[in-house]
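A quick write-up on the structure given underneath.
What follows is part of the complex, with its chains left where they were.
Per-chain residue numbering starts at 1, and chain names A and B are given in the order in which the chains are listed.
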Amino acid sequence: MSKTNPGRFFEDFYVGENLHHPVPRTLSEGLRDQYMTFYGSRFAIASASTFANGCGLSRHPLDELIGFHIGFGQTVAEISLNAIANLGYAECRFLKPVYPGETLRAESIVIGLKENSSRKSGIVWVRSTVYDEMSEPVLSWVRWVMVHKRDPDVPAPDTVKPDLQDVVTSKSLVVPNGLDFTGFNFELAGEPHRLGDYQVGEIIDHVDGVTLTDPEHMMATRLWQNTAKVHFNTDARPDGKRLIYGGHIISLARALSFNGLTNAQMIAAINGGSHANPALAGDTVYAWSEVLDAAVLDETRRIGAIRLRLVATKGKHEAGSALKNDEGKYRSEVLLDLDLWALMPT
Amino acid sequence: MSKTNPGRFFEDFYVGENLHHPVPRTLSEGLRDQYMTFYGSRFAIASASTFANGCGLSRHPLDELIGFHIGFGQTVAEISLNAIANLGYAECRFLKPVYPGETLRAESIVIGLKENSSRKSGIVWVRSTVYDEMSEPVLSWVRWVMVHKRDPDVPAPDTVKPDLQDVVTSKSLVVPNGLDFTGFNFELAGEPHRLGDYQVGEIIDHVDGVTLTDPEHMMATRLWQNTAKVHFNTDARPDGKRLIYGGHIISLARALSFNGLTNAQMIAAINGGSHANPALAGDTVYAWSEVLDAAVLDETRRIGAIRLRLVATKGKHEAGSALKNDEGKYRSEVLLDLDLWALMPT
């Protein structure tokens, strides 16, 4: 009997199945600097403990995407090792900040299945939740992936398509315990703009671009203990190139968005997202955002939320230009189309 | 008088010489994540403090190879700066786990010398020991290297060949204080296999491959403060390529072996090892293991040891295929042939 994990195939999943993912991971303070080496993020709460304390947080949280990437990496071996594509995200909510010293582990529940007409693959929907060492939920998301079948002749399961929210409602966004923006220091944060300064429909060009290299995304992806072979092995794809983990582009675009959205300090939810095209070494990634909505969450503590479409492209393209062509398909230059809520001072 | 270190030559060593290597190094918690960026290791004890605690360890040890690499790096400037080749290892024993906050330093004793027939070089055997800040030994190994002579006319020393064990006996393996596998959580660790599930002679293909890049091995090798010029300087070799530190391949193969040998949680000894061929950027490294032996070390605490041949190759080759050709030389695709003991639940 083989002792190695061949990954799970479409017919191995059933609706209601609960997967307890290995391996738990203890977060260290060093992750903060690792994250900076890969993305160059400058959001003040994650950068400075003094700034976090000034915003009412007694401890210094790590960037919230660190929790996302580590949890996501934990799900790969059982969910997406044989995935053809990561099709989408929904209902991702950040339930509490992550701190050095905490230990994260992930569980997933299979919430939907649909065999493709080719009978060679199918779509699996899972809801994954990341827990800390006290088993308190830290964040949760739904994603769906296209997974190969081991044997096309295995009968199709009953189709179950989960009923997913298009958008996380602003009322269900979680404000971290203690967070208070009444004394927010805009000068130290880097920009004067508060929630009321942004208009729905406003487009923000984040200006800068970053040219991708293989060593950087490989190191980042290993840091998340994501072992999907396409990221590391030039034998794994016919073109001999390493596919860049989609989450790498999310973090890069988010870091670029500092320029113009400095005060969108903490991501509270990801409403949806698509990795529209593969990113490869040599691509230069630019980003722009569109303001989709705004909500005041806590007037006395001056906490609001801004809903943003965060777009990453290969090469510089006009901010706000159409993402899809006439056939409704993403243009080839679009890498990421992400819909998120971030907390911002009102 | 030159103030720089030209490295020591063969005629500078004498049997019985004791070298106190600079520079001591304090281990930080951040090393845990650095190690993940380079190797993507997923062994549960090194990954999660909660898992380590569940195995009876009151503190959270770093991967044991971190201690090896740092100690090895400390010996380079005095032992192998002028080495032509690192010929082999023996009798490497891990005497206690290494923890953040500890400070390591290394000493070496010259235990053997043999001039080569060319009179231009010779073989130096050293036993190196790494100590913590309390001067307690942390790990120890023998290695032998071929070193240039400064002057071929210097008379040869008496030949002294040390008497080395082929294999560290299972009785002399050290079980870390407190380690207890009775409550080992196989689900969180990632695989259900325990010592009794492995057969001597069994071959395990670790499936995945990783394509090497220069920046990654350079950064890892600097982290170990290993300054051997062939790793960093394209002027140092006629082919203009950077030779990859052999220990980098050890750690990479060990990380790949997670798939199929998840529960070989901690390396207890390295019985021997050869860097069969140089590894260079662009090579894709695969690994397989052969089970060589098994021993129960502590029945009540369910601690066993598995002896493994861990092989790394460039390109994918059939797991378990012959490592050497008809002339008894390593095939050109073999990078590493390592014989080790690892602790595993019984």
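One rule holds in what follows: a contact is a pair of C-beta atoms (placed from the backbone, for glycine too) under 8 Å apart; a residue touches a chain by one contact, two chains touch by 3 or more.
Quantities reported herein were computed from a predicted structural model and do not represent experimental measurements.
Colleague: Shown here are 2 copies; how many are in the complete complex?
Modeller: The complex in this structure file totals 3 copies.
The definition used in the following text is that only the chains that are shown with their structure count from here on.
Colleague: Compute the distance, rounded to whole Å, between the mean C-alpha positions of subunit A and subunit B.
Modeller: Roughly 36 Å separates the two chain centres.
Colleague: Name, in rising order, each residue of subunit A that touches subunit B in their complex.
Modeller: Against subunit B, subunit A makes touches at 2-6, 20, 22-26, 28-31, 33-34, 77, 103, 105, 133, 213-215, 218-223, 225, 227, 229, 232-236, 242.
Colleague: Which residues of subunit B touch subunit A once you look at their complex with the stated criterion?
Modeller: 28-34, 36-40, 42-44, 47-51, 60, 187-191, 193, 197-198, 204-211, 213-216, 259-262, 284, 315-316
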